[in-house]
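Here the complex is missing one protein chain, while the rest keep their positions.
Coming up: chain A.
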Amino acid sequence: MPVPVYLSPMSRRIAGPEIEKLIQLLAKVPGLGPRSARRAALHLIKKKDQLMGPLAGAMADAYDKVGTCSVCGNVDTVDPCNICTDPRRDGSVIIVVEDVSDLWALERAGAMTAARYHVLGGTLSPLDGIGPDDLNIAGLVDRVAAGGVAEIILAVNATVEGQTTAHYVTDRLSGFEVKVTRLAHGVPVGGELDYLDDGTLAAALRARTNF
């Protein structure tokens, strides 16, 4: 792996080791490269009291308190998480998602406010060596086996890996009296047919509904 310019022994040191370490760590955040990490670090240094202090405090707080929900796999500062303990959600409908970011996206959409979630923690991926034992599938089976679940909505990505995982989960739940549904595949809101790929168009046509 190439040594970043700001760490190269050949380059002149432009800041103290603390600042260099800050830049190095910021550069590991998704969306930030070495250059943008330098800009972010400089911004934090300039706004030391207004931004850097509160940010450091918030990060320390989060580091101390954030954990994984033992019921659904969501991340929160309490266990079980706020979604699992929300009395407005009855727990008869569980939405299965790949990752916490998908859970957040569905919550933002606000279409199923009474549902609870289950985070698998990824998808089956032979290329990455991820098998069923690496995912939180057993936890989902336990929740269904405990009773009170009427429907499982498989909200996994519309990729071959996502759908393979969905079929695997369906197989695992085949022994229970529970309705298993999945998200529709088709034309996105604002999508123009001319620009859609053939596969999506074909899926949308197959899943057409009465109008």
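Criterion: a residue touches a chain if its C-beta (ideal position, glycine included) is under 8 Å from a C-beta of that chain, and two chains touch if they have at least 3 such contacts; residues count from 1.
Everything that follows uses one rule, which is that contacts and distances are computed from a predicted model.
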The complex's invisible chain, by UniProt name, from "Carbohydrate ABC transporter membrane protein 1 (CUT1 family)", "Fimbrial assembly family protein", "Phosphate transport system permease protein" or "DNA repair protein RecO": "DNA repair protein RecO"
Considering the whole complex, which of A:Ala109, A:Leu127, A:Ala146 or A:Val189 touches the chain not shown? A:Leu127
Touching the absent chain: which residues on chain A qualify? 30-31, 124-128, 131-132, 158-161, 163-164, 167-168, 170-171, 185, 197-200, 202-203, 206
